[in-house]
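Below you will find the structure I want to go over with you.
Complex shown without one protein chain; remaining protein chains in place.
Chain IDs A and B follow the sequence of writing; residue 1 opens each chain.
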Amino acid sequence: MAFVRNAWYVASWASELERSLKRQTILGEDVVLFRTQDGIPVALRDRCPHRLLPLSRGALIGDTVRCGYHGLVFDSAGTCVHVPGQDVIPPNARVKTYPLAERLGLIWIWMGDPDKADETEIYDLAEYHQPGWGVAYGDALHVKADYLLLCDNLCDPSHVEYVHPTTLGSPGSEGGAVTFEGRDWGVATNRWSLESEPIGFAKAFGNFADRVDRWQYYYMYMPSIAIIDFGTAPAGTGAPEGNLENAIRVFSCHFLTPETETSCHDYWLHVRNFGADDPAIGEGISEQFRIAFAEDKVVLEDIQREEDRFEGGIRVGLDLDASAALFRRKIDQTIKAEA
Amino acid sequence: MAFVRNAWYVASWASELERSLKRQTILGEDVVLFRTQDGIPVALRDRCPHRLLPLSRGALIGDTVRCGYHGLVFDSAGTCVHVPGQDVIPPNARVKTYPLAERLGLIWIWMGDPDKADETEIYDLAEYHQPGWGVAYGDALHVKADYLLLCDNLCDPSHVEYVHPTTLGSPGSEGGAVTFEGRDWGVATNRWSLESEPIGFAKAFGNFADRVDRWQYYYMYMPSIAIIDFGTAPAGTGAPEGNLENAIRVFSCHFLTPETETSCHDYWLHVRNFGADDPAIGEGISEQFRIAFAEDKVVLEDIQREEDRFEGGIRVGLDLDASAALFRRKIDQTIKAEA
Partner (left out) sequence: MAFVRNAWYVASWASELERSLKRQTILGEDVVLFRTQDGIPVALRDRCPHRLLPLSRGALIGDTVRCGYHGLVFDSAGTCVHVPGQDVIPPNARVKTYPLAERLGLIWIWMGDPDKADETEIYDLAEYHQPGWGVAYGDALHVKADYLLLCDNLCDPSHVEYVHPTTLGSPGSEGGAVTFEGRDWGVATNRWSLESEPIGFAKAFGNFADRVDRWQYYYMYMPSIAIIDFGTAPAGTGAPEGNLENAIRVFSCHFLTPETETSCHDYWLHVRNFGADDPAIGEGISEQFRIAFAEDKVVLEDIQREEDRFEGGIRVGLDLDASAALFRRKIDQTIKAEA
C-alpha cells in the first residue's frame, strides 16, 4: 500500500488510551496500543511472531503484553522477555514498535523510519492553547473511502452548498470565487462570500439574520490534516481586511488516518472564538458537524464504490479540482521520494 | 458482460416512476430514471462524469438533475447545462441517455444503439387490451441468478410437478409429452396433459374436481420475455381442438431484466379470462404465483451458487433440455451478431 510513511498520524484520542490493550489498523498495519503504569503511551505491532495471534487478545501485565495463546511476554520495546517452557529466547522473537506522542488531546504515531521521528514536527494550532478560545472534541468518524477522497473534499469549499445545505452551505448561492496556492506543507484554498446570506451555522450560533461577509480557509497539510478556518461577520464591517470584532470564527480540525487503501478514520475537533467556557456551545457545534460529516460520508463512500467498479470512461475535470489535484501531486511526490 | 443490447428491457413499473430519482442497475449499468414535469420518462447514466457520484444522490430540479456533490446540472438529453464556479462547460461533460417507452404498465428501456430503438417492436399481448380479460400486476422479483437460468426454467413445462406441487403442478403426475419449435422471435414449448388431475390452481379458481384437459404453452421471446399461456378445461370437451368455452385461461407474463451476469429482476403480471372485473381474483392468482415463483427463486439461486463453484465434472443432458438449449443458442447468435 502506498502511503506517506514518514509522518505523524493520529492513532487514538488521548482520553481513550488507558491501561488496556487497544487494537487499531493504521496504513494497513495492525497496531496494539496501551499506556504503561507511568501513563506513557506504547504501540506495538499487533501480532505475535510465534503463531500470529493479535497481541491485543492477550493481557497487559505491568508494562508488558502477554500473548493470549502461549504466554510469550513482550516489553514496551517489543523485546520478548519470557517464553514459557524454555530458557533461551529466540533472538528473532521481537515485535515492531512505533514512536508515539501526545498532543492536542490526541495520540500521534509515526509509521515510518523511527530515526526520522521528530515530535517537534507534529501539527499544532496556536488558538487551541489561547485564552478566549473554546475547544470541543468530536468523533473518530470511520469512512469507507480512500483518505485522499476526503482530502479532495477538504480542499474544496464549493461542495458545501450542495452537500451541506442546512448547516455549512447556503443553498441557492454558489458563494464567491475560490483561490488556492501551494505551500511547503500542502495547499491552502479559500473563498470569501461577501454580502451574502448567512449559513445555517451562523444563524444558529451568531444570531446573524442580515447580510454577512463569510469566509472559508481550507488548510490541507500533508499527508492528511485539514484545518478549516471559517467564520461570519456583519457585511461591510471590514472582515476581509482583518476586523473580526463582531465575527464568529471556528477552526474545524480533521486529522485523517488511513486504515486501508479504501477506508480511514477522521478524528475531528474544533476551536471557537465564542462561548469558550460553555461546553453546551461546543457540543451544539459538534451536533451540526455530525450532520454535515455524515453527509460527506455518504457521498465519499458512494464515490469509493464507484471508483472500485469504474471500468474506464469519461472523467470530466473542473476548475474547482485544481486545489485537490495539486495536493495529490504533492502526496505522490512525497511517496516517490520516500521510496 | 455479454448481453443482447439491442432490445427493449423493462426498467420499472410505470406506476413507480414519479417525480423523483430512481436508481436501477440494468445489464450491469447504473441508470437513473425520472419523469419530466410533463410526465415523460427519462433515463440517464447514473454517474456524474466529474467525480462519479451517482446522480440519483442529487436532486431533480424541473426537468434537470443536479449532482449532489458539486451542483453540476444535466438536462434530460444528458447535456451538462451548468457548472457552479465556471462559465465554460467542458465539452465532455455529458451523460449517456437511454430511449424509453411506456407500454403494458411498464417502462421499457433500450440499452443498445439508440438509432436502432423502435418502439413498435416492443412486445404486446392482445388479450391485455381486450374486454373480458382481467389484468393484475405482480412484483419485481429479484433473483440472484443469471437471467438465462430463468429462461431455461421458462422453456420447461416439466419442472412444475416437482418445484410447484401445490400450485401449478400435479404431484404424482408427469404430465403429457413436451414439444417445442424455434420461431423467429424465440422458442415455443408446449405440453397438453389430457384426462388428468386438475392442478391446485385450477381447483382454486375454476372449481374443477373431475378429470380435466390442461395445457401449458411457454412462449420464450428473445432476449428475456416469457409468456405462459396455461389453462384447464373439463376433460373431453374439445379444448385441444380449440373449444375453450368452459376453460379457465391465464397468460402469466414474465419480463426479465438482467441486473448483472448473476442477478436479475422478474417483472411479472398476468391476464385472465375469468373474474375480469374482480380485483380480488387477480390478487388471489398473484398470491398463488408468489408461492410458486418463490419456489423457483430458491432452486435457481441454489443452481447459480453451484454453477459459480463448479470445478468441472459430469453434466447430464436430458430430452427436456432441448427447448432451453435452442433458446440459448439463439441468444448466443444474437450477441455474436451484435458484436
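Some observations on this one:
Going forward, contacts are C-beta pairs under 8 Å (C-beta built on N, C-alpha and C of every residue); 3 or more make two chains touch, one makes a residue touch a chain.
Since this is a predicted model, take the numbers as computed values, not measurements.
Touch with the chain omitted from the figure is made, among A:Tyr69, A:Tyr128 or A:Tyr217, by A:Tyr69. From the set A:Lys22, A:Arg47, A:Arg272 or A:Lys330, the residue in touch with the chain omitted from the display is A:Arg47, counting the whole complex. Across the interface with the omitted chain, chain B contributes residues 152, 156, 158-159, 161-163, 174, 177-178, 298-299, 302-303, 306-307, 310, 313-320.
Touching the omitted chain from chain A are residues 47, 49-54, 57-58, 66-72, 80, 83-86, 90, 92-94.
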